[in-house]
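Omission of a single protein chain aside, the complex is shown with its protein chains in their original locations.
Right, chain A next:
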Amino acid sequence: LRMDGDCVSLLPRVCDVLAAPRSSLPDDTSLEKLLDWFTTFSVSLLEVNPCLQGFISTVVSSRAAESSIISFALKLTGLVAAAEDGFRALQANSVLDLAFNPQHWREDGLWDDPCVRIGWIQGFSTMLQHRQAFSFFVQADSIKPLLQLQTDTSLFVASAASQMLAHVLMLSHPLLSGFNGKEVDDKSSSSSITGLMQSSQLHQSQQILKLLALILSQAGPSLRDKLLLFLREPLEELVALNYSQLTRPLMDVILAAYRYRSFASVLPVSQRNLVLVCVNTKQKKLNMIKQNQHKLHFCKQPLFLSQAPDCRPCPPAVVVAAVLALLRLCRGLSPPSLNGCVAVFRNVTGSGKVQKCALEALSMLQKSYQALVQWIGVCSNLSSITNQLKEGKTGHHLFPLQKRACDMRWEVRDSTVEFLGHLAGLPACRTEVGGACNAAEYLLGGCCVTTPLLVEALHDPESYVRASAVSALAQTMTHSWQEGAEIVTQLLEMLSQDTEGFARRAVLQYFITWFSSHPSCTSSPLLMQSVRSVLLQGSADLDWEVKVHTLDLAELLMDQAFLGQHGYTKGLESHPAQPHPYAATAKQAYTLTQRSDLLCALDGLVKQGLLSVLLSGLFDCDRPVGLKACRLLIRLKHVLLLKTQDESDAVKTDPRLYCELLSQGWAQEIRNVLGTEDRSNETDPHTVTVNVCNLVTSLDLEERLDVLTRSSDHFYNSPRSLLQDILTASAAHAQQDSQLKEEVIVDCY
């Protein structure tokens, strides 16, 4: 990437402004954004713009620069010197000696400002990309200040310093860095870390484990394997010590190493031991809630689920048991057995703390629901769950749905309704007798219980619950859409009446699910009747997501009408796929090539209100709406034009190719774009009739698409705009009444 011409000319002026003593910046994010921009260049920064070198040396040697500017200059120095030519250029001017010498900053008391220390660390770390930079680090004895910074008073500084230390340790390892051993400290990092690991002090072990986790997550395979080989024993010793304070950092080390396949072969046994130790030690604790949440946390990790069953850190049955135990706990029941923890459970259930903390229980309830649904999803056999249910002799009572669905708290009602939806959405599961069944039916007793509950929830006072109820109904009705006439009436009412966007969005989703699950919607008169009013109301909605969903529905409608038409492409590509000249064309693509078919389809769509939806969307002020509408219109245009370009005038004047535009709102805007050359309607002077083909060609859709595809603020968030803003702000700062200026800066939202 190279810098564009405007930026090349603006940058030196910006550098002057920034280097000017006591210059003040309007926005604290501007400097960060400048650095972001600098990091995007693939060529050396000095090549990009030589003025940066002058800026750095001015600031570094200035006695009056603001600490934020110094910090910026230090980070920039690192970026420049990360390239070898930049490094040489800066070193030739002794800028590096000055910039990265903490003593230089201490003299003016600037080192006390944490942002200068951060600048030093980040600049230095960035620079350490090549051998010369590393030699510079060694020769300047920078390890001393770096070690001091490990215990800095500022959290930010200490953390950045420990990152840098990990980076330095990795560089000092000849295998990894490729640096010559002469320049590198005698001890290789792995042996030094191994030595550190053997230190018996708990606090130190914690620090080292943190550092190790950091290194493992960054190291390449060779260093990582070597480290793990060295560290196997000390790590296992630490595991055996069973210090609760070390559990967390040890887990982090394992997770860091576990990301790579090699770990499984190096440390499978100790790793599994460790996890079990972690789980078991926690089981001993009284605080079962937290412990079980840990397990849930664990079993929800994608990593865990993707593993083969025998590699999973704990047997599935343990996890299922934990989840079910939690559900029992939420129900207020004592679980029958879980490694002899009955007494503990009784204590926990009986403790006022648990009862008072309804929220925690709620959070557990939700998590348990989620975890259960996930398990049923991946579980090959439901019997592992039902066996446990039987063990508890509580069976279906584990889900006191009616009670939960009318809980005082909307949070509980919503989680329950969501759970019902998720359960209904699961594919069929195998049961213990080998047959397939629906999980919802199996666990809850099927639709006869759930649907009435969900219909009831459509009238919930909380919009979140109403929305969840609509989504859950969409899952539940998958096989019985036609039976939902009453539901449809209610949903249409919601779409026009509900004051909250969530519920209305869910209604749109309901119809989208219905439409997509139906191979041919003409077979469902109920659906076809509803679609027109959904489109009409949805496109006039105030919520942008309702409008986008309306366009999604419109897209399905178009797919159904045009799929198979030459020139029509399904999917979200912005440009229709041009068929490859040698591509074999499926016969079926031409099954609907009759002109009359196309006009018929178009006529049907116009009657459904599709065109109004697309056109009003095109002029919407929310970009995602405009973008979606524009893409759909382009698809429409391609299918129409390909079909009509070779046809006779008779076709072009076919009445089915015309639509009416009113004189308000978006239609007025379209009339402005078109000029009103099209036929005026004789009966109504406010309405204009336009040819759809003319319309879609005159709207300049491709150019519009180009604009809409970009971010709505792409001009104002560009580097050029940033540079201009810095310049204008400094000019304004110099001119404006300082009192006013002050107010503009401090007044926050």
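Note that in this section a residue touches a chain if its C-beta (ideal position, glycine included) is under 8 Å from a C-beta of that chain, and two chains touch if they have at least 3 such contacts; residues count from 1.
By definition in this document, contacts and distances are computed from a predicted model.
Comparing "POC1 centriolar protein homolog A", "Protein yippee-like", "Integrator complex subunit 11" or "Glycine cleavage system H protein" against the UniProt entry of the hidden chain yields the protein name "Integrator complex subunit 11". When the whole complex is considered, the residue among A:114, A:564 or A:604 that touches the unshown chain is A:114. Residue in contact with the omitted chain (choice from A:363, A:490, A:516 or A:533): A:363.
Of A:12, A:54 or A:501, it is A:501 that touches the chain left out of the display.
Residues of chain A in touch with the missing chain: 26-30, 32-33, 113-115, 153-157, 159, 210, 213, 248-249, 252, 290, 293, 297, 353, 356-357, 359-360, 362-363, 366-367, 411, 414-415, 464, 499, 501-502, 505, 542, 544-545, 619, 621-624, 664-666, 668-669, 703, 707, 709-717, 721-722, 724-725, 728-729, 731-732, 736, 740, 742-749.
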